[in-house]
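Complex shown without one protein chain; remaining protein chains in place.
Chain naming follows the written order as A, B, C, D, E, F, G, H and I, and within any one chain the residues start at number 1.
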Amino acid sequence: MLFLVRMDVNIPSDLPAAEAAEIKAVEKEYSQGLQRDGRWPHIWRVVGEYSNYSIFEVASNDELHDVLSGLPLFPYMDIQVTPLAKHPSDIN
Amino acid sequence: MLFLVRMDVNIPSDLPAAEAAEIKAVEKEYSQGLQRDGRWPHIWRVVGEYSNYSIFEVASNDELHDVLSGLPLFPYMDIQVTPLAKHPSDIN
Amino acid sequence: MLFLVRMDVNIPSDLPAAEAAEIKAVEKEYSQGLQRDGRWPHIWRVVGEYSNYSIFEVASNDELHDVLSGLPLFPYMDIQVTPLAKHPSDIN
Amino acid sequence: MLFLVRMDVNIPSDLPAAEAAEIKAVEKEYSQGLQRDGRWPHIWRVVGEYSNYSIFEVASNDELHDVLSGLPLFPYMDIQVTPLAKHPSDIN
Amino acid sequence: MLFLVRMDVNIPSDLPAAEAAEIKAVEKEYSQGLQRDGRWPHIWRVVGEYSNYSIFEVASNDELHDVLSGLPLFPYMDIQVTPLAKHPSDIN
Amino acid sequence: MLFLVRMDVNIPSDLPAAEAAEIKAVEKEYSQGLQRDGRWPHIWRVVGEYSNYSIFEVASNDELHDVLSGLPLFPYMDIQVTPLAKHPSDIN
Amino acid sequence: MLFLVRMDVNIPSDLPAAEAAEIKAVEKEYSQGLQRDGRWPHIWRVVGEYSNYSIFEVASNDELHDVLSGLPLFPYMDIQVTPLAKHPSDIN
Amino acid sequence: MLFLVRMDVNIPSDLPAAEAAEIKAVEKEYSQGLQRDGRWPHIWRVVGEYSNYSIFEVASNDELHDVLSGLPLFPYMDIQVTPLAKHPSDIN
Amino acid sequence: MLFLVRMDVNIPSDLPAAEAAEIKAVEKEYSQGLQRDGRWPHIWRVVGEYSNYSIFEVASNDELHDVLSGLPLFPYMDIQVTPLAKHPSDIN
Partner (left out) sequence: MLFLVRMDVNIPSDLPAAEAAEIKAVEKEYSQGLQRDGRWPHIWRVVGEYSNYSIFEVASNDELHDVLSGLPLFPYMDIQVTPLAKHPSDIN
């Protein structure tokens, strides 16, 4: 099952720089692990914003929530989830 | 270059059914032609809505506008365009 | 899998009354069929509005879209879909 | 009487972790007590967000406000309350 | 139980004047009946708008929905319902 | 003259508890004084929120502003004011 | 007492031109009468929109509503009313 | 003086095609006349929408309103006007 | 040229009281100077809010920006600017 997810990151200005850098590094690893196992097939940067649009492929809502709430940056994110279905014109 | 595009379709209730069906058929062909030539790599149905999210791969803004404004259903659509860039965590 | 769905119904004032009544009757049958087979476990009226909140239990996004887009009143509805997951405090 | 309630939790980043954990534990107990006595029949996690949708069954508006304003996390919540009525298609 | 209700009236411009006048007359009677029996204790005009704010006193959500959906102008109204509780500073 | 006023209270989490309690006590006294002299005939709690809807009866806009801006909690409030007029269906 | 009022005019495209012109002429007369008697001291055009911002000076909310709801273009207007008070820095 | 202006065009679906084409032709001439005399130095198409962003250079607010309200498509437009000033970093 | 300007003031709760009082005093002087020289002909308090609506009469956009950005409270303000033109019904 596919979901479109928008993530807007708002790191508080008073979070120590080192701590922020550490979280971002762990976030990158976490994301790339999910990309490699196929659950996070697409991640794109929204031009001009500290945000991304991503496509997730998971077996259930619960799995998606576990993946998203497990994001190291989750406490600093506004997330919107849009469930997707197959489009009748889709040639794939 | 990649763009995320959301299309919400609002066909007026007083458009004759035959005319609407005809436009939808032409729309499907138009879309599948662009999918085959690689400019419309993804099209997903938004669950519960007469809407889709799509990914377009084009060479310029102008090309994207020509493609979108050429949609047979364009007069009945609300369209939002979000330019995308490569995400630093993207493993592809 | 559970989804919360809000449906706002806007029947155009120029739709003949008989036609509207016919669609509503078919809608009721459609809904009650899905309630009986367990895919539509809850449907509540929003006080003061021609709207409802419903809970759907389906196996996939695609199944949910088929169910919703198959609603006889679908052309006259604004629909919002919120995917739900198990809450850590839920005792059930 | 039934109410649909959405709760969005925003715990300030400068609240000490131990204090936050303590409040969440008390919150869980408080919620499960109400679930057991039937006033909080449903609680679902909104996928991707630190939010829930819940159904409350109470005798009056005042009782609902007492229950909600008594939530340990109440000071850190944005809450929306939607009164529900029986839907004419509801087979239950 | 008390509810604050806002009603915005939007009568389509193509509704024949006589029909509109007839509905408004029936609406007035309907409203005044409920005012006399105590369920509609307050109705105020919003300055500059074809809208009102009202206070309803009813025994349940279902009763409120029956009252509101029974309004002759209901098909032409946008209605917002806010459940009210006793305020701790209220001297009454 | 009547006004409907909505007050949403947002007390900063870093305001010392004692200071907050003191302001709330003074607020209650202030409100009850105005209720007794008839300028604040109604105050209702919005279910689930640290907010109220109130009806004020004053002689002028300026008097209303003095009353509202004199609220001890004024610095922590978002306030919306809606001027009300007599409704043609009002039986009082 | 002063009020700031915004009026957005939306004349339906299917209103016969002659009828629209007639209403606008009566509207102009109505407005200028109120300007001469001092109740409508200011009227400004919002640049680029079929809208105006106006200042009204009236004795009560009810008088303002009578004036506004008496506007010939009232049925085609969205109106927002903001009550104004004397500003402490105002040198007049 | 410079203004940024956004124009969203919504031509009603029941406007005869010939009439619409005629208005668009007159609109193009009108626009190009203003571009040639320097008052409309920039006009850009918003990708994917029947909208444009334009820069106007005029001597006053009144002149801008005359120019905009004189647009043949004005009755079918939603227009937003943003006054611009010289930016301290502007090297021109 | 006339502009309608709305100013919403949000002074952070952690700004020392003395400093806030000092800025407000300078703000009052600044405003009254502009009122005396005719560039700030009207300033009204929005009832119930720490906001004002004002009318400015200036020669250009740049002059208006200099005046507004020079406000001592500018860093704590949300400002909306609406350019105004002469209304065809205005008798002045």
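As a convention for this text, a residue touches a chain if its C-beta (ideal position, glycine included) is under 8 Å from a C-beta of that chain, and two chains touch if they have at least 3 such contacts.
Just so we're clear, the structure is a prediction, and the values are computed from it rather than from any experiment.
K.L.:
One chain isn't shown here. Among I:V9, I:I23 or I:V81, which residue touches it?
P.N.:
Counting the whole complex, the residue in contact with the absent chain is I:V81.
K.L.:
Mind pulling the subunit B residues that touch the left-out chain?
P.N.:
That gives, for subunit B, the contact residues 1-3, 60-62, 64-66, 81, 83-86.
K.L.:
Of the residues in subunit A, which ones touch the absent chain?
P.N.:
13-14, 45, 47-50
K.L.:
Touching residues of subunit I against the unshown chain: what are they?
P.N.:
5, 12, 14-15, 61, 64-65, 68-69, 75-76, 79-81
By definition in this document, only the chains that are shown with their structure count from here on.
K.L.:
Any chance you could check whether H-I or F-I wins on number of contacting C-beta pairs?
P.N.:
Looking at contacts between chains, H-I has the larger number.
K.L.:
Any idea how many Å lie between the Cα centroids of subunit D and subunit H?
P.N.:
Taking the mean C-alpha position of each chain, the two centres sit 50 Å apart.
K.L.:
Could you check subunit A for residues that touch two or more other chains and list them?
P.N.:
2, 61, 64-65, 81, 83-86
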